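A single protein chain has been removed from this complex, and every other one stays in its place.
Coming up: chain A.
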Amino acid sequence: MTRAFQSLAIPATAGIGLRSPHIKEMLSRRPSAGWLEVHAENYMGDGAGVDALEKLRETYPLSVHGVGLSLGSARGVDHDHLQRLRKVCERFQPDLVSEHLAWSVADGAYLNDLLPLRYDEEALAIVARNVETVQDTLKRRVLIENLSAYIAFADSSMNEAEFLAELVERTGCGLLLDVNNVQVSAHNLQYDAEAFIDTLPGDSIGEIHLAGHATNQVGADTVLIDDHGSRVPPVVWTLYQHAISRLGPRPTLIEWDTDVPVLDVLLGEAMWADMLSASIMFNRKQAARQTAAARPRPKPPLVSFENEAGTGMPVLAAFAAAKAGPAMPLALPPIQGEYHAAA
């Protein structure tokens, strides 16, 4: 049953979540999408979707995203489910595998929702043990995603970002930064979204998620619902900009799970993510050059458009030149990783 696929590395550009209404079009059009992510649980059977994914895996780099392992369950992860995840990974040979910092199984029931943990030493020991079990079984590092939450526990002794940082330290796992989840939780639980991102160990963040959310008014309470049912809103793009400015380019997924639109809408959102990421990196390069040039001799305020043609993104050079050099910090921390122009 297992076949050998060519190893396809996920680039630090945008990809899309593969959803069933798009599979036929993906197979026939093979559009330019940096990479694909699928929910592991949808590919644990032998239905038609599995056949389709095997075909798509030949073309696209793949990320497998679990939603049902319940890494936060005090009783440990379900051995059978972990074995099913292992088989999915063996079958499709993804470049990235991720799960959530959450629990969804207790008292013998699967709740089909991701519930928050009480962030304390007891939970940390449990989650660390569960993550190690998963990494040992899959024989690979997994990325752990921050949660969108509507409640927190009064007895938590640390916040979610501190918990994740400690989890990375103990297990060597990576992180999946869901920027929309940060925005949703920060609004609902009233904390600083940017400070959350800044607390995470940046080198461990191997993937970013972007999505839309709904805004519900319940009495006097305005609550953000993580429904993945709309375009990425401006506030999430702004937070994404903050993250990329700090981290550099990262594989970035457009998630859309309810009221799924036509495929081109997802591809368009992915294009915007690439454009924004490229724009940030371009501006950083410009600022760094200006800083270096300012030392021996002054440079003209406008950047030569022709000089930047080699970046593969001339439109950004033109855009930056037209802006006549926005104020940039003179000392920028180095960013790891290569600059990837949008395809």
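Keep in mind that, in the parts below, a contact is a pair of C-beta atoms (placed from the backbone, for glycine too) under 8 Å apart; a residue touches a chain by one contact, two chains touch by 3 or more; residues count from 1.
Going forward, contacts and distances are computed from a predicted model.
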Among "2-oxoacid:ferredoxin oxidoreductase subunit beta", "ABC transporter permease", "Putative DNA-binding domain-containing protein" or "Hydrogenase", UniProt-listed name of the chain not shown: "Putative DNA-binding domain-containing protein"
Option from A:73, A:146, A:171 or A:283 whose C-beta touches the chain left out: A:73
Of A:81, A:209 or A:250, the one touching the omitted chain in the full complex: A:81
Which residue of A:10, A:33, A:126 or A:271 touches the chain not shown here: A:126
Absent chain, residues of chain A that touch it: 41-42, 44-49, 51, 67-70, 73-75, 78, 80-81, 84, 103-113, 115, 117-118, 122-123, 126, 150-155, 188-190, 218-219, 221, 223, 225
